[in-house]
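For this view, one protein chain was removed and the others were kept in their places.
Right, chain A next:
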Amino acid sequence: MDQLRAIRARGITKCFGNVVALDGIDLDVTQGQIHGLVGPNGAGKTTLLGLLLGLAAADSGRLEILGTPVGRALAAPDGVAGFVDGPGLYPSLTARQNLAALAALRGRDTRTAGIDDVLDQVGLTDVADDRARGFSLGMRQRLGLAAALLTQPRLLVLDEPSNGLDPAGKKHVHGVLTRLAADGTSVVLSSHRMDDLQALCSEVTIIATGRVVFSGPLSKLAAENRELDYRLLTSDPQAARRLAADTAGIRIVDDAGTQHDAEVLVVRALVPALDDLVVQLVRAGVALRELAPVVSPLEAAFLALTEQQEAGR
C-alpha cells in the first residue's frame, strides 16, 4: 500500500523561532493523484511544500516521500521536482539556456534531455530563444514547470502554478498536469484559485494556522451541509424580497459584499430552504432569471473551515 503512496506525513512540526509554522501536520498523497493544498496566507503551505522539496527539515514527525523516509538533512529524494515562491529563472539566459543549464547540472546531454519537448508541452516553443528577462509572470510559471518536467519527476511540487497565467497558458498547464497524473506522477500544488483546484484536484488538504482542518476528496468538501449566500435575479425584485422574508430558513443579506444592484436579491440559506423559496417564487408568478451562489460551495467551505480555525486560536 505504501508503495503507491507518494507522500506520507505524520505529525510534522516545524517552528521558526517562536512561530509554529506547521503543527502536527498529516498528509497522504497517492501515486498519480493531483492533490491541492489550500489555506490562507501564512497558513504554512509554503513551509510544507519546502519540506517536500528538501529545502528545510521538520523539527519532529515522520515524513516519507516516494516510499523512503526523509531525515534532517536537506535535499529531497530523487524524483521530486518543483518550485515554491515562484519559479527560479535566470533572466540573462534564454528559456532554452535556462533548461540546458539545468540539464547539464543533472549530468544530462542537453541534446537528448528533451528540452524542446518540455518547451512544447508548456507552450513556450515560440519564445525558446528569448531571454527570460522579458517573460511575463505566466511565461515564467510555464518555464518553471518546464524546468521541473525536465527531471521527469515522480512527485511534482508546485506553489501557485496558475499565478499570472492567461487562459491559453492555463490550458497548457492544466493539460500537462493532467497528463502527468495519468502517467502516474503525483502532483501537489498550492493555489488560492478554487476553480483551478476544482478543475485539477481529486483531493485537497486545507491548512489553517499550521494545522490540517480538512483533507479528503473535493466532493466531500463541497457536500458539507452549510449555509451559502445565493444571488437571485427575478422579474419582480420587491415581490421576491417579500417572499424570501416569509420563507422559513431564508435570511436576506443586505451586506453581501457584492456590487449594489437594486434588481439583485442576496439570500443566505441551506439548499432545502432555497428550494422552497424557488417554489414560492414560481407560484407567485415571479420569473427566476438567475440563481447562483455568491461564492462557490468549495470556496465557502474553505472560508468556513479556515475562519473557524482562526476563531479557535
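Observations on the structure shown:
To be clear about the criterion, contacts are C-beta pairs under 8 Å (C-beta built on N, C-alpha and C of every residue); 3 or more make two chains touch, one makes a residue touch a chain; residues count from 1.
Definition applied: contacts and distances are computed from a predicted model.
Per the UniProt record, the chain missing from the shown structure is "ABC transporter permease", taken from the list "Urea transport system ATP-binding protein", "Stage V sporulation protein AC", "Putative 5'-nucleotidase" or "ABC transporter permease". Of the candidate positions A:85, A:166, A:263 or A:307, contact with the unshown chain belongs to A:85.
For the options A:68, A:136, A:219 or A:235, the residue in contact with the chain missing from this view is A:68. Checked against the hidden chain, the listed residues A:46, A:247, A:280 or A:306 yield one contact partner: A:46. Not every partner is drawn; the one left out touches chain A at residues 10-11, 13, 16, 24, 46-47, 50, 53-66, 68-93, 97, 101-102, 104-107, 144, 147.
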